[in-house]
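Only a single protein chain was left out; the remaining protein chains are all shown in position.
Moving on to chain A:
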Amino acid sequence: MGRIPASYLMNRAITLVLTIVIAATLIWLIPRLSPVDPAEIMLGRMTAGAGTVEGSEQILATLQERFGLNDPLLVQYAKYMRNILFLDFGLSTASFPTPVSTLIANALPWTIGLMLISIVITFLIGNLLGALMVWEHTPRLWKVAIPAAMVFTSIPPILSGLLLMWIFSAQLQWFPLTGAYGLTVEPGWSWDFAGSVLHHGFLPALSIVVVTFGFWALGMRGLMITVQGEDYTTLAKAKGLRPRYILYRYMIRNAILPQITAFALKIGLLIAGQVLVERIFAYNGMGKLLYDAILDQDFPVIQGVSFVIILMTALAVFIVDLVYPLIDPRIRHEAA
């Protein structure tokens, strides 16, 4: 880390901590301002299930005590911030008494897996297509086809997901309609399970890829146009190097690095989009957890899921900011 100035490091770290604190505070503050009482919701669920609940006044008081709703607001806030530091979001009210952190721990691997796969595929395809849009040796057909495919950029993945789901799951029945793995396979390290996961994950990943590759392609196109005019490209051509060699070793290698910084701006929207895709495919990730929690008015889960996703986003941005100066020696950070 020798080359990164301490002031830059401090700056990024402060941004990270502030992001987490502000997000946590907002998530805590907003429900406090609303008239809805979580204890009453729980009691309401009991009443709905059993008709009448004996001694409901007493239960309500106990629940309010249990949730700490009688403490002064500042004490509640301090407790909440301390708990959130240890990723403790309390107990789910819908599936009481499961801790929220357990529910999130079960859902998180699915979300991270789907996200990593779709981001890596999108990044590779998008950058390659963006480079081909500028390269003078690209076949004519590709030069027409790529911009046409880019029209789908900026459509949220939930819409592409719906269309793909209808065509490939409902009509052709090539892929399963919902879930992250088949009902008949046992989760574990077996080929059956892995195959089922891939089969179920294909459409959600595809629906994200088809609408986001254009973002990278557009960025790459702008960078390639700059690189195309550089002296070293002209020199490589004058030396008589093969065009394909120039494309991969001279042009793309120089153009691709600034693309990594675009992650920092895009990752929040990508994750939010994926949450919605998981919801329509009923994929076992954070999106489904969040949607079920909204239906059940399960506040601790809604707060926990939102916080963990924002935490993931902030950490991803922080890592990109840290790693980028190490891989691109052209960047120098002035002490600001």
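By definition in this document, a residue touches a chain if its C-beta (ideal position, glycine included) is under 8 Å from a C-beta of that chain, and two chains touch if they have at least 3 such contacts; residues count from 1.
Criterion: contacts and distances are computed from a predicted model.
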item	value
Chain not present in the shown complex, as UniProt names it (candidates "Actinorhodin polyketide beta-ketoacyl synthase", "Sarcosine oxidase subunit delta", "DNA-binding transcriptional regulator, Lrp family" or "ABC transporter permease")	"ABC transporter permease"
Contact with the hidden chain (one of A:19, A:95, A:233 or A:261)	A:19
Missing-chain contacts mapped onto chain A	14-15, 18-19, 22-23, 26-27, 30-31, 33-34, 36, 133, 147, 151-156, 158-159, 162-163, 165-166, 169-170, 177, 218, 221-222, 225-226, 264-265, 268-269, 271-273, 275-276, 279-280, 290-291, 293-295, 297, 299, 302-303, 305-306, 309-310, 313-314, 317
